[in-house]
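Note that this complex is displayed minus one protein chain, with the remaining chains in position.
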Amino acid sequence: MMAKNYWITEEPIDPGDCIEKVVRNEAGAVNTFIGTVREFTKGKRTLFLEYQAYVPMAEKKLAQIGNEIKEKWGNAHVAIVHRIGRLEITDIAVAIAVSTPHRADAFDASRYAIERIKEIVPIWKKEHWEDGTKWIGDQQENTSYDTRIPSEEEMRDD
Amino acid sequence: MMAKNYWITEEPIDPGDCIEKVVRNEAGAVNTFIGTVREFTKGKRTLFLEYQAYVPMAEKKLAQIGNEIKEKWGNAHVAIVHRIGRLEITDIAVAIAVSTPHRADAFDASRYAIERIKEIVPIWKKEHWEDGTKWIGDQQENTSYDTRIPSEEEMRDD
Amino acid sequence: MISVLFFAELQETSGRDKVTVEADGVSVNELKSRLASTYELPHLGHAMIAVNEEYSQEDTVVNSGDVVAFIPPVSGG
Partner (left out) sequence: MISVLFFAELQETSGRDKVTVEADGVSVNELKSRLASTYELPHLGHAMIAVNEEYSQEDTVVNSGDVVAFIPPVSGG
């Protein structure tokens, strides 16, 4: 288990590592969000995913999210881990744990964390399908960069 | 690990047991809520808690909550475990895991589950403080049944 | 014979977790009154009632063989 609360790993994630870091006497609630690799997105089958990160900056940005949460919700402890490399269907890509004295804050802060990860943390996902691959370009998965031949529509979307 | 998705246990809870039961190909999100024993409630120090359940009915009611979630959110898998007996500070009393294709539903359904547990599941908590004990009478912790001499105020609260 | 279960502070106050009552075809409400006086349970009125592990109304009729549980306000989670 890593000594730090915000880290990038190439190993399978055990959400328990995040949970253990935030459980404490003053907390009555821990909310954990886990993002897993889904097989189908909009009817298209994913074979596997590949994640890449700008590791030192990604860890800094995860820590920044933790600090934002502490500013917004006060008495919160946070731990976040994101995996990179090749991930198979159902593998855990990200795990977030937030502990707070009362449960409403734990839910809200955990939700905030995943939304912020998708906005500011330099991590990228490459979809591998049966008929090709694509680096996904934003969290809505509307924009993307085709690594083969971009269609005119895709180029307009950029 | 238990074969069922809704169970009462006297053993320490591993949230991973719930998470494993709900991870699946169609899910991209798992939300886990963990309730732990908090040391201080409204400035009063808890030494430890004692939980009691009407076990067969409690397991049925947990399963009912899972069914309510499936009706409300559609494609959701749910697992819930609640511990009984003596629990020390920071011990996990309850763990809920909900998996859904997309994250908003996982958060909402997990929140729903903990609120419903506090409404309908026959489980009771007895606070042990330095100066006495009390079976807590409702989820707001406003009403309670003093096992020694109830104050006039407490009796009016009933 | 009806089995009656007490939990939490009802169990402590009555000193019993289970009692049996010789009755058949009585309403839950009648049963409650009888038990409240027998075991001096002033808080019994605040308890919900489960018959055979499902929440029931006060006018539900219980028969021999049924299990009636008095459920004080719950505080799990």
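Chains here go by letter, A, B and C, matching the order in which they are written, and residues are numbered from 1 within each.
Convention: contacts are C-beta pairs under 8 Å (C-beta built on N, C-alpha and C of every residue); 3 or more make two chains touch, one makes a residue touch a chain.
Small disclaimer: the values here were computed from a predicted structure and weren't measured.
K.L.:
If the full complex is used, which shown chains touch the chain that is missing here?
P.N.:
Per the contact definition above, the missing chain touches A.
K.L.:
Among the options A:P15, A:G35 or A:P101, which residue touches the chain absent from this view?
P.N.:
Selected residue, touching the omitted chain: A:G35.
K.L.:
Determine which one of A:V23, A:M57 or A:I89 touches the chain that has been left out.
P.N.:
Reading the full complex, the residue touching the unseen chain is A:M57.
K.L.:
Residues of subunit A in contact with the chain that isn't shown?
P.N.:
Subunit A touches the chain not shown through residues 35, 51-54, 56-58, 60, 82, 93-94, 114, 117-126, 135-139, 141, 143, 145, 147, 158.
Assume only the chains that are shown with their structure count from here on.
K.L.:
Treating touching as the only link between chains, describe the layout with one word: line, ring, star, complete or other.
P.N.:
Chain contacts: open path, no cycle.
K.L.:
Hey, how far is the Cα centre of subunit A from the one of subunit B, in Å?
P.N.:
27
K.L.:
Would you kindly tell me how far, in whole Å, the mean C-alpha position of subunit C lies from that of subunit A?
P.N.:
Centre separation, subunit A to subunit C: 50 Å.
K.L.:
At least two other chains touched by the same residue of subunit C: list those residues.
P.N.:
Not one residue of subunit C touches more than one other chain, so the list is empty.
K.L.:
For subunit A, what residues touch not just one other chain but two or more?
P.N.:
Expected reply: no residues.
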